[in-house]
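As you look at this complex, bear in mind that one protein chain is not there, while each of the others sits in place.
Let's look at chain A:
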Amino acid sequence: MRVALFLTCVNDTLYPDTGRAVVRLLTRLGVDVDFPMGQTCCGQAHYNTGYRHEAEPLARRFADVFRGYEAIVTPSGSCGAMVRELYPRLGERARAEGRGDTLAAALAPVVPRTYELTEFLVDVLGVTDVGACYPHRVTYHPTCHGLRALGLGDRPGRLLRAVRGLDLVELPGAEECCGFGGTFAVKNPDVSAAMGADKVRHAESTGAAVLCAADNSCLMHLGGTLTRMGSDVRPVHLAEILASTEKEPAV
């Protein structure tokens, strides 16, 4: 099976380790992985900040770049939700503005073929034990768009529980937002920081060494809060845990 990796602009630029981990993980599971070089950004930040018309060319580019693939896999719940939930809405709004069906038609093919990483693993590949080994105590934060927009449910939990050596501890108030929220983090910095600090305190209360999530945008906010608060808990993307094996442990 051949898939396209949509890494997202944030991961490409700031978290290449997550990209490498996805490649390692998927190839280990028997999947051929392409990284179409024309990919950039799904347009989520533009859309969610109120610049829908600026998001449109980015969505069109996404559809162009990934058109030929049966499956497009992304290690980001929020970018996955942008494509799956909000691209159809971009098309609808364009139609409502009297601009016809062309945007909707251009975006339609990639919408059902875009999978968040844990959906792809559990639903398409049908695996929960990915052969990983990660001997650490881990607590998992379900990010909002993965949880509520995509409905990832227990998929990340099932994957984590199958990892050898991993001690999964429940995060109190797990389903509460971490306070990132894209531009919310800078438009409402005080509330955002208070939410992040509460999330960090909850993570610390579990005694976990690692705070895991399946979206690096939230982890960037939480990681920045963790170090600023002087915490020893490390933020780690789920893909890096699943890619880790006895032979090739995560660094």
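Operating definition for what follows: a contact is a pair of C-beta atoms (placed from the backbone, for glycine too) under 8 Å apart; a residue touches a chain by one contact, two chains touch by 3 or more; residues count from 1.
Note that in this section contacts and distances are computed from a predicted model.
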Listed names "Protein arginine kinase activator", "Lipid II isoglutaminyl synthase (glutamine-hydrolyzing) subunit GatD", "NADH-quinone oxidoreductase subunit F" or "LutB/LldF family L-lactate oxidation iron-sulfur protein", matching UniProt entry of the absent chain: "LutB/LldF family L-lactate oxidation iron-sulfur protein"
Which residue of A:Arg61, A:Arg113, A:Arg137 or A:Arg234 touches the chain not shown here: A:Arg61
On chain A, residues whose C-beta touches the chain left out of the figure: 1-2, 7, 9, 11-17, 19-20, 23-24, 26-35, 37-41, 43, 45-55, 57-58, 61, 89, 96, 127, 130-131, 144-145, 148-149, 175-177, 179-197, 220-221, 223-225, 227-228, 245, 247-248
